[in-house]
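Remarks on the structure that follows.
The complex appears here without one of its protein chains, the remainder shown in place.
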Amino acid sequence: MEDKIDVSVWRGTEQGEFRHYSVPRLASQTVLDVVTYIQRRLESSLAYRFACRVGMCGSCAMTVNGVARWTCRTHVEKVAPHGVLEIAPLSNLPVIRDLVCDMSSFFDKWARAEGHFHPTATRTDPIVRVQPDTPARRAADAGIECIGCAVCYASCDVVAWNADYLGPAALNRAWTLMNDERDSGGKVRLAAVSGDAGCHACHTHMSCTERCPKKIAPTAAIAGLKRATLAALLAGRL
Amino acid sequence: MSPRAQLQLWAAQRIGAAVLALCVTVHLATMIYAVRHGLSATAILDRTRDNWGWAGFYVLFVLAVSVHAPIGMRTICGEWLGLSGRAVDVVLAALGVALAAVGLRAVWAVFAS
Partner (left out) sequence: MLHRMSGILLTLFLPLHFWALGHALGGTAKLESFLIWTDQPLVKASEIAVVTLLAAHLAGGLRLLMLEFLAWRDWQQRLLAAAAGITVGFGLVYLLNVV
């Protein structure tokens, strides 16, 4: 094991440059540990985001050696066996400063995909008992652990080509709600996810599914939306 | 173009694709069979002339491709060339009609000549 890591970190906004830092190599070190070391010891003006450090909050995603990853649970050993790291902000999002992206377009698209719950009951109604083993509930469960880290969004070719495309995370969210039996927003949601900016723009390259740190398969969710919209179209409901 | 119309285009492209999947498989198999001893016009035309089965097959093939190809090109125009909008759609619709026209002419050529 080398005793130093040669780290280049993006400094600046959309315009900027990589600056080099030398960071001591430690056992079980994560990429986030490296960035934190640089910010605390070498470059106090470095901007980056993190919160939980344990893979729950979804705020620390960055581009590590060209690949979008959650940095808090990415070991240096795994991605930089030769001790060379290049850390950049996520792709497909505007850079605010250094490693911090403006996530608004990402989350606005969740709203545009009708990614919120449309309730069918009120607080005075009894709590609905949802059977865990129905096919619909299983489909919802498959996608519900999304932490909104935008790794999929940054990895998606279609987002890079078509700025309006809703992206894997928003569509995955829409599909979990389509399979929520307590939700009544199905019709408006299918309309919202249709067309050139919606699920039909997906080319099934599967970068999102390959890169998702939570092992979710947004491609499967998007395929589900494609089938659901097609069925609705053929039935005259859309 | 409305999202619903875009969905219809997508559906048309995928239905076209499903038809083409069958047609292309048959077409590839026929080709491989036909070139065994080298291509000859007589052999081709013997197979196709006055043969309603092949004519029907190729009419379906041509129509499916005329639907499938321009819609695919529309996506590529939007994503790679940044071209979208009504003018592009009209040009691509014309491409579809043109493909169908020359394709059907070719089917007619090997059926009736």
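In this document, chain identifiers A and B correspond to the written order of the chains, with residue numbering beginning at 1 in each.
In the analysis below, contacts are C-beta pairs under 8 Å (C-beta built on N, C-alpha and C of every residue); 3 or more make two chains touch, one makes a residue touch a chain.
Please read all numbers here as calculations on a predicted model, not as lab measurements.
S.K.: Just the residue numbers, please: which parts of subunit A touch the chain that's not shown?
M.R.: Interface residues of subunit A facing the absent chain: 203-204, 206, 209, 217, 219-220, 223-224, 226-227.
S.K.: If the hidden chain were put back, which residues of subunit B would touch it?
M.R.: Output for subunit B: 14, 17-18, 20-21, 24-25, 27-28, 31-32, 35-36, 38-42, 44-45, 65, 69, 72-73, 76, 98-99, 102-103, 105-110, 113.
The working rule: only the chains that are shown with their structure count from here on.
S.K.: Could you state the distance in Å from the CA-based centre of subunit A to that of subunit B?
M.R.: Measuring from centre to centre gives 39 Å for this pair.
S.K.: Where on subunit B does subunit A make contact in their complex?
M.R.: Of all residues in subunit B, those touching subunit A are 1-8, 10-11, 14, 75, 78-80, 84.
S.K.: Of all residues in subunit A, which touch subunit B in the complex?
M.R.: 158, 161-162, 191, 194-198, 200-201, 226, 229-230, 233-234, 238
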